[in-house]
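Only a single protein chain was left out; the remaining protein chains are all shown in position.
Naming follows writing order (A, B and C), and every chain is counted from residue 1.
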Amino acid sequence: MAKFKKVLLAYSGGLDTSIIIPWLKEHYDGCEVIAMAADVGQEAELEGLNEKAIATGASKLYIEDLQKEFVEDYIFPTLKAGAVYENKYLLGTSFARPIIGKRLVEIAKKEGCDAIAHGCTGKGNDQVRFELAVKAFAPNMPIIAPWRTWEFKSRDDEIDYAIAHNIPLKITRETNYSKDKNLWHLSHEGLDLEDPANEPKYDEILEMGVSPEKAPDKATYVTIHFEKGIPTALDGVEMDGVSLIKKLNKLGGENGIGLADIVENRLVGMKSRGVYETPGGAILYHAHEVLETICLDKETQHYKQQIALKFADIVYNGQWFTPLREALSAFVDATQETVTGDVKLKLYKGNMINAGVTSPYTLYSEEFASFGEDDVYDQNDSAGFINLFGLPIKVKALLDEQRGQNK
Amino acid sequence: MAKFKKVLLAYSGGLDTSIIIPWLKEHYDGCEVIAMAADVGQEAELEGLNEKAIATGASKLYIEDLQKEFVEDYIFPTLKAGAVYENKYLLGTSFARPIIGKRLVEIAKKEGCDAIAHGCTGKGNDQVRFELAVKAFAPNMPIIAPWRTWEFKSRDDEIDYAIAHNIPLKITRETNYSKDKNLWHLSHEGLDLEDPANEPKYDEILEMGVSPEKAPDKATYVTIHFEKGIPTALDGVEMDGVSLIKKLNKLGGENGIGLADIVENRLVGMKSRGVYETPGGAILYHAHEVLETICLDKETQHYKQQIALKFADIVYNGQWFTPLREALSAFVDATQETVTGDVKLKLYKGNMINAGVTSPYTLYSEEFASFGEDDVYDQNDSAGFINLFGLPIKVKALLDEQRGQNK
Amino acid sequence: MAKFKKVLLAYSGGLDTSIIIPWLKEHYDGCEVIAMAADVGQEAELEGLNEKAIATGASKLYIEDLQKEFVEDYIFPTLKAGAVYENKYLLGTSFARPIIGKRLVEIAKKEGCDAIAHGCTGKGNDQVRFELAVKAFAPNMPIIAPWRTWEFKSRDDEIDYAIAHNIPLKITRETNYSKDKNLWHLSHEGLDLEDPANEPKYDEILEMGVSPEKAPDKATYVTIHFEKGIPTALDGVEMDGVSLIKKLNKLGGENGIGLADIVENRLVGMKSRGVYETPGGAILYHAHEVLETICLDKETQHYKQQIALKFADIVYNGQWFTPLREALSAFVDATQETVTGDVKLKLYKGNMINAGVTSPYTLYSEEFASFGEDDVYDQNDSAGFINLFGLPIKVKALLDEQRGQNK
Partner (left out) sequence: MAKFKKVLLAYSGGLDTSIIIPWLKEHYDGCEVIAMAADVGQEAELEGLNEKAIATGASKLYIEDLQKEFVEDYIFPTLKAGAVYENKYLLGTSFARPIIGKRLVEIAKKEGCDAIAHGCTGKGNDQVRFELAVKAFAPNMPIIAPWRTWEFKSRDDEIDYAIAHNIPLKITRETNYSKDKNLWHLSHEGLDLEDPANEPKYDEILEMGVSPEKAPDKATYVTIHFEKGIPTALDGVEMDGVSLIKKLNKLGGENGIGLADIVENRLVGMKSRGVYETPGGAILYHAHEVLETICLDKETQHYKQQIALKFADIVYNGQWFTPLREALSAFVDATQETVTGDVKLKLYKGNMINAGVTSPYTLYSEEFASFGEDDVYDQNDSAGFINLFGLPIKVKALLDEQRGQNK
């Protein structure tokens, strides 16, 4: 076994990452463990974290506020791309891993750590996303993933170990949904959700909002302003990205917006079922798409749909820090030059109903759409257009006819 | 001007196609006009049509019931492809044109007509779709499109002409939304909808159902059974496609399902705003997609998303009868071999909430998803996987580091 | 008929554009005709052009040297994209039209012309490419395309008209291949080439070089240096783009490089047969592609192949001045950051044989490719990789087995 003197651990304060601290010290011969907790908007869980980490055996805890960077450098580029994984998942967990991985490397280098540890299981996507980020910035840095090798077979094993090592946790032996939360979303996996034949018990599960049935009977209107594809104001009030998403999470959550219940394909192809709450994100994606329908020309809009599919795969797979992701972003940014304007939506019991869209760059023109004869569009042109557009069909049919090859 | 003796007209009985009958006879020197009305599920408008056509000057009216063929040969292949135009439009008008065009040719040949006429305007997609279908089956058949050439500048001009020619219409000079209805959908264009800044007045517009706000407070559950991608039963009752769609239209419409308000790009790139009601179609697309998430493997599912984009363009453009559409369908059909199973949905005020999906071919396995160590998935494999999956990132980072090329 | 006072004509001095001058003056009531000839490297044809244009009736001739701009803003972006139309055609004519169209608008505006005329036939691609460029910069500028409307039915008709109007041409009534030449290529169409069953008579046709059979028995080596995807030096000598292409045309032509004989699909789908000489271009494309194989990572390289297909269509269709072309170029440029290095090729009787490639950014590493166990690549990782990469196949096979669903 490799020897490490100083290990940096991605730390949340939950059971898994808590027991990793003593486990590392045992397995790496009393190595020093430094912990890092990233604040990506998961809220409330950061209080008292320093004490807990120290009490568990860490020599130091970094709490890194990554919210602004998370929104501007990860969420908004993905929103601009319109990237949705498998037509439903807004990638909330996926792009939170690279930013944390990148900061881990920065701190590990600063602290002179000789390894980085994380608490991801060996069956999921997150281990891949973390480790790819580490490889991108510290290609030779050893990575420790205790879940893939340790002796614990169950949550109970972990709890026993925690108790034996006096880890200061509010531990319960009840099983819970497995969750991942940040500014953008909250995911739920496990328990009854593991069978796709089961309808989710939304009223027990949901935390960021309510189900459509519990939402108010009265609709809420919201107007979002975008500048070059980036949301910059709500109902006329300019806001930084973090505040804007928080506000939309509240509005969306209250109105039952942004629930997704999906069986998704993990990176390695294994299917997994999850329920996602992305109230603000769902609103932003919808509004951005509506705005694009009037600001992008047809060819760009259609081709961008393909780019979005690839972008989503790349983000889901944790390949954020790659030349391809950067090149795709260059494409996307070029298309967003004119994606500026206002989108008004009516939020009502899970529905986002378009209530008006305007843009100084709109390519929709009532004047042109209903023009008369001497204007932009001469209806006589249509005959010529159709004749040439249909030429391959006609030529094939004619030749088939001549040769008796008609099917 | 060309001379025609016998013209076949695609006839609906509305103002436009009604005045075309006398107009054709005037312009083509007393030519005979035969009319054909296609029943693609638009309902109720076919009664008394024969009398009206004869009274207007047609020598004969064909009423062709195309509903079954429409569902089986056009709607279901498109549903299986998962083709959605610009992420929202379920192609209701698009694939109704080719089937009518094909039948027009059949009747024109049987009747010995020397031209085919239609009542589409010169600014829209439908003229293209009709004419491409005609070209595919009768490449030399002349096509008459009076809208592109005649003298009428407005609806009032048309009405004056109708009155002058004693056309038996219930004519009002009120302006209406422009609509297109069939078994699959109902579209609305025009009036206040022409400005995308306006919220649609759903309570005035909707005909196939109600808005989410008018839908009942109690949810409705429905279970759809698919065989190889085709819906064959509802709540355990086997049904032919036409009946199944009608039933789902009712259930969906009542629950505010399937509204789309979009600014779409017409074939030639001009933007156009429409509101679509597709209650049954929206349910079928959603259910089919959910079923695919458990029946298709990841690579097939992802690549099929790209195929669906192209399929949608092809259908929207009226290129149904082309080698490419047929080849895309061959791809799609191959993927549907295992898309068999049941999807339960909860319909509630515009929402389709997954309430359970099962399939004898499911690739989701709770057993595999949560397996222990000696089973299908060995967590240790992950380390190797990640190392090789991340190899390009690592190699690039290492080489950059060696060369001082880090950004 | 519209009235124009001052028309700008895209002029080459050949028969077609020469007779257009008097024809315009006759048809537009003595309008003034200004001619513009673009120098895009077609060579030798520009001498005496001014006298000829004036003698033919033009009031002025602009000769615009566009070579540098052509290379830097059109050829190199397309080269960097690796865009090849239908796997063979290097787009020589396609991207020469937008640059000319753009300059036409600039001069038309400066001169206060009220229309722009060109000599393209009504069956080809070039009319589209010219007119799209004009629309992009002068959307309301009327365009005159005499070929689509005039009375001449044959080359003889044109010659008769030329003689009758004392047009100073060396006219022969012999029929010739239709050609288009510029710095990048020379195309041949017509005569015996119109039947794809005929082998081209290369020894009669070729002008920029010789056939492989006529090339020297001794090979020629050439080394091309690229900076960020752009060729900047030949055999160690730095050169501007124009000089570099001219030099490569000579070397390539002498060695029988860069011939393409293709049946291509025109924009409207009609098939057309042409022979292309692109000696320097073929070398540059090949060299650039070889360099990319060591400078781009796999994912970028593969996705760029798709981008190249679209880029080629866009360029072929004359859609150069569109948001989509610009966004595609943004993607491409992002990928070229590291495409710097040297490619040595052996030119021999039509073959381009790789003779060595190097780059300071190479991702190929002999050290890594043949590494031992303790290095970058641990062979044990492969087992894990394969198990997870093959997981979908295994799970499907297992489930099929359990259910007796094996095919």
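In this text, a contact is a pair of C-beta atoms (placed from the backbone, for glycine too) under 8 Å apart; a residue touches a chain by one contact, two chains touch by 3 or more.
Fair warning: this is a prediction, and the values are worked out from it, not measured in the lab.
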Of C:K68, C:K109, C:K228 or C:H302, the residue in touch with the unshown chain: C:H302
Option touching the unshown chain, where C:K5, C:K109, C:K271 or C:R403 are the choices: C:K271
Interface with the unshown chain - residue positions in chain C: 86-87, 121-123, 127-128, 131-132, 135-140, 145, 147-149, 153, 194-200, 212-213, 219, 256, 259, 261-265, 267-273, 289-290, 293-294, 297-299, 301-302, 305-306, 309, 313, 319, 321-323, 344, 346, 348-351, 353-358, 362-366, 368-370, 372, 377, 379-383, 385-386, 389-390, 392-398, 401
Contact footprint on chain B, counting only the chain that is left out: 268-270, 296-297, 299-300, 303-304, 306, 310, 314, 319, 322-324, 326-335, 337-338, 388-389, 391-392, 395
Absent-chain interface as seen on chain A, which is shown: 297-299, 360-363, 365, 368, 376-378, 380-385, 387-389, 391-392, 394-396, 398-399, 403, 405
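Keep in mind that, in the parts below, only the chains that are shown with their structure count from here on.
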Same-residue or different-residue interface between chain B and chain C, half as cut-off: same
Computed distance of Cα centres, chain C from chain B, in Å: 39
Whole-Å gap separating chain A and chain B, where each centre is the average of the chain's CA atoms: 31
Contacts with 2+ other chains: residues of chain A: 268-270, 297, 299, 306, 319, 322-323, 389, 392, 395
